[in-house]
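Yeah, one chain of the complex is gone here, protein chain that is, but the others are all in their spots.
Just so it is clear, A, B and C label the chains in written order, and each chain counts residues from 1 on its own.
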C-alpha cells in the first residue's frame, strides 16, 4: 500500500490581496504550508485558512519566511543565526495559536523562498534550522526537498522528515532542482506532470533534465494553487494517483 | 498576609530601537507585559525579554497592540470584532512560542494603548475581548484596570482577573483614570506615588483627583521603566511595600 | 463642446500582489490615481505605472492613504492634523520623483478610502487638507466628489477643482453617496451605468436613489479596473461619450 501526501503553499495573501483560491484548493490537498505574516499572510487569512484545513482534514504546516513582504520572501536577507531562530519561533507560534483555535497542532514546517534556498546551500545551515525546530517541538515534521541538506540534517537528528517531490520542476543529475532561470526548468504540461508524479510515487524513479534516471523518495508532492490551471493539475494528480491505488493522506498519518 | 504583583510594559523596542532597560527593570518586577510585534517588539527582543523573565521568576504576559508601529499602538484604528480577535491570537501565539522556549506559559494578557482604551469605552467591547481570550485559554489571567469594564466582563465569565492600580495616575470620583490631557493627571513625585501605593495596597483606599476617598482592589501595580527616574520609583515602591510586610509575588501565585 | 476626464485608482498592488491590469486599463483613461506606498503601492509599481501614464498621455495623480497596508487604507485611523499633513507630503513627494523620471508633474490629488471619507465628514477637515495641499503646490488639482466638503473647501481657497462623478454609485437626495452597506447602492448593470454617465455629462442631471432629479457637475468620472467586467464598463463609457461628441481628455487640459 503506497501512501502519499499532497501539499501546497497557502494563505499567501495579505490584507485586501489574494493570490490563491484556498476554498477551491484545500479540499484537494492533504497538507497545507501556511504563510505566517512575514513574507505574506496576516492574522485574518491565517484564521480562515486554518479553519478550512480543519474542515477538510488537511494537515496544518508552518511556512515561515524572511521579514520582507515587499519582496515576498523571495530575496536573500543576511540574517544572523539567532535572528533566523527567532523569526522561526515567532511565526510558528503565531500559526500555532490559530491551529489551537481549531483543535489542531502544527503538523510540519518548511521555510519559504529565499530562506529555503539558503538552507539548501550548506549542510551546516540546515543543521542549525532543524536543531532550532527540534528545540521548539521534536514532533513537528520537517518537510524537505528530496535529497537535499535539510532532509539529511533532519535524519541525522532523528526527526520526522517528509521527503518532497516538486511536481512541476526538472531535476539535475545530482537530484537538485534546475534553477528557475533555466528555460524549461518548470514543467507546464499537465500530462507530463501527472506522468512524472505517477512514476515517482509508484516506481521511485524520475528522469533528470539531461535524461538520466534518478531514484527519488516521495512522501509528499508540492503542488500549486495560484492559477486556475494549477488547480486543474492538482485535480488530475489526485485522480491519477487514486486510480493507481495510491492512498492520498496527510503526512502525519504515515511519517 | 497581603500579596501584590508589580508589573510594567516591556520589550517595546523594535530592531535597533530600545525604550527600556529591561536588564535593569525586570529584576524589580514580578510580572511583565511584553509587546508582541504589532505596536512594538520584534522576535529578537521577545526572545531576550522572555529569557530575562524566566531568569528572574517574572510572569510572562502578552501585551498585544494595534498593527501600527508608526503610531506605537496609541491611536485608534477602526477594526472589526473578528480582526481584533485574530490580532489577539496572532500576538499571543507568537509570544507563547518564546515562553515555551524558556519552559513557561503565558500568565496574563492586557491590551496596549488605544486598544485598551477602546475596550474600556463599552462593556460589550470588553465582553467580546474576554470571550475571545477565554476561547484561546481559560487559564490566562485578565489584567484589567480596577473598576473598569474589562474587569467586570472577566468576572462575569468567571475568568481569573488581576485588578490593576496605576501607581502614577490620578483617578476620577467614578474610579476611572483622569485623562492624560488634564494637567496634574500624571503624578511624578516619587514620595506621593509611594504613599498612594501603600495606602491602596494596605487599606484599599485612594484619594480621587477631587479629594474623595475611593475604595480600590489592588492585585497588581503598574509601574514604568522608560526613564532612569521611573526605575528608581519601582525600587522605592518595592522597598516600602516590603517594609510594610507585603509579599511581592507574581499574580499567578495568588489569583 | 463638452469635455470630461476618465479616472481610476491604479498601482494598488504591493510586491508580488496585483489587483488591476494597468496595462489594459490605462489606455482607456485620461487620469490615474496612483497609490503611493502607504495603503498600497510600492516603488516598483509606481515606476511602472507612471511610465504607462506618460506613454498613454494619462494625467498622473497622487492617491495617498493611511499608513495601513493590512487594512488597505479602508479603516479609520485617528491621526493628528500634523501627521496627516506629513503623510500627504511624504506620499506626494515619493510619487513626484517617479513623475519627474517620465518628465511629468503631479496633475491632481485625492485621498484614498477612509481618509477620503473622513475629509467629507466635516468642512473643517477638508479645509485643512486643501490648505496643506496648496502649501505644497497651488497648481495641483483637487479631485473631489461633486457637492462634497472638499470641493467646497478647494473652491473657497481658489484652487483648481475637478468635480467627480461616481459612475456606479447611487446618490442620496442631498447629493452624497448612498453608503456601500445599503443594498443597491452600487450599480453593476453596464447599460444603466452608461446611461447615468451620459445624462450626467450631457445634461448635468442624475436621478437619486429615491427617484429625485439632482443637478451634478461632472469634470471627471471615477471608473474601476479591478475586474475584467469593470474594464469592459470603462470601454463602454468611452464609446458612448465619444459617440455623443464628448471630448475625453485629461483634467488639466480644461480645469
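The rule is simple: a contact is a pair of C-beta atoms (placed from the backbone, for glycine too) under 8 Å apart; a residue touches a chain by one contact, two chains touch by 3 or more.
Remember, it's a predicted structure, so these values are computed and weren't measured experimentally.
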Among the options B:19, B:157, B:187 or B:214, the absent chain makes contact with B:19
From C:24, C:55 or C:82, the answer for touching the chain not displayed is C:82
Per the whole complex, from B:4, B:69 or B:154 the residue touching the absent chain is B:69
Answer key for A:76, A:125 or A:209 versus the chain not shown reads A:76
Logged for chain B, residues touching the omitted partner chain are 13-17, 19, 40, 42, 69-72, 74
Across the whole complex, the chain not displayed is touched by chain A residues 67-68, 70-71, 75-79, 114
Missing-chain contacts on chain C, rising order, are 37, 43-44, 46-47, 82-83, 85-87, 89-98, 100-101, 135-136
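Keep this in mind: only the chains that are shown with their structure count from here on.
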The angle in degrees, nearest 5, through which chain A must rotate for its Cα atoms to match chain B is 180
So the chain most remote from chain B by C-alpha centre is C
Between the Cα centroids of chain A and chain B the separation in whole angstrom comes to 40
Note: chain A residues in touch with at least two other chains are none
